[in-house]
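Have a look at this one before I ask anything.
Shown here: the complex without one of its protein chains, the others still in place.
Moving on, here comes chain A:
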Amino acid sequence: MPFTSAVITFPGSNCDRDMAVAVEEVCGGTVHRVWHGDASLPEGLDFIAVPGGFSYGDYLRSGAMAARSPIMQAVVEAAGRGVPVLGVCNGFQILTEAGLLPGALMRNAGIRFVCREVPLKVENSQSLFTQRYFKDQVITIPVAHHDGNYFADAETLDRLEGEGRVAFRYAEPVNGSQRDIAGVLNEAGNVLGMMPHPERMIEAAQGGSDGRKLFEGVLAGLNVSA
């Protein structure tokens, strides 16, 4: 069975095409482009990506409006069935607003938009998404966000750490995130949200390919052919 995936596009998404290209390049198969107003997802999905951007102009809170759009009901249901879901940047904000991941992403501590390559430490190399990395490996992935300051209460943070659900941590201060958290997993391990953009680092022409292994991990974990 070829790999079948979906990339969701909201009004204001701007990393959806990059994400679709990255998934197609690394995982192959069919990448469905799905519009936010659709009420259902294509059948038989192996992977869903919620891309970055400024969905709905970041009205109310980043990701808040997108999280209540019709397609997100279907994404939440699919996640519940165990379909792997990756949210990057605005996608991470949307997944927290939709309740698929704990915590919230607030305005960067330094107020400014941060757009640069950052060193990320792989905290958990056992998850579907991170299995192709080594624990404590430091990789380079770009960030580009204004609201990436991860917040959760201390009890939640302790639980996330204790359950190995911190996937990535910034190896240097970037945005004021609690405990430098850059990416978190849900309890079942099939949903990952992260502020850095792995889809922007899949080949040398982009300045590096450290993001590629994330998509390779998804493909390897699903036992389907590219």
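The working rule: a contact is a pair of C-beta atoms (placed from the backbone, for glycine too) under 8 Å apart; a residue touches a chain by one contact, two chains touch by 3 or more; residues count from 1.
Assume contacts and distances are computed from a predicted model.
Chosen from "Cytochrome c biogenesis protein", "tRNA N6-adenosine threonylcarbamoyltransferase", "Phosphoribosylformylglycinamidine synthase subunit PurS" or "Sarcosine oxidase subunit beta", the protein name that UniProt gives for the omitted chain reads "Phosphoribosylformylglycinamidine synthase subunit PurS". Of the candidate positions A:Ala152, A:Ile181 or A:Met194, contact with the unshown chain belongs to A:Ala152. Only one of A:Asp18, A:Asp58 or A:Glu97 touches the absent chain when the whole complex is considered: A:Glu97.
Of the listed positions A:Arg68, A:Arg159 or A:Arg179, the one in contact with the omitted chain in the full complex is A:Arg68.
Interface note for the absent chain: among A:Ala6, A:Val83 or A:Met106, the touching residue is A:Met106. Residues 60-61, 64, 68, 96-97, 102-104, 106-111, 149, 151-152, 176 are the ones on chain A that touch the missing chain.
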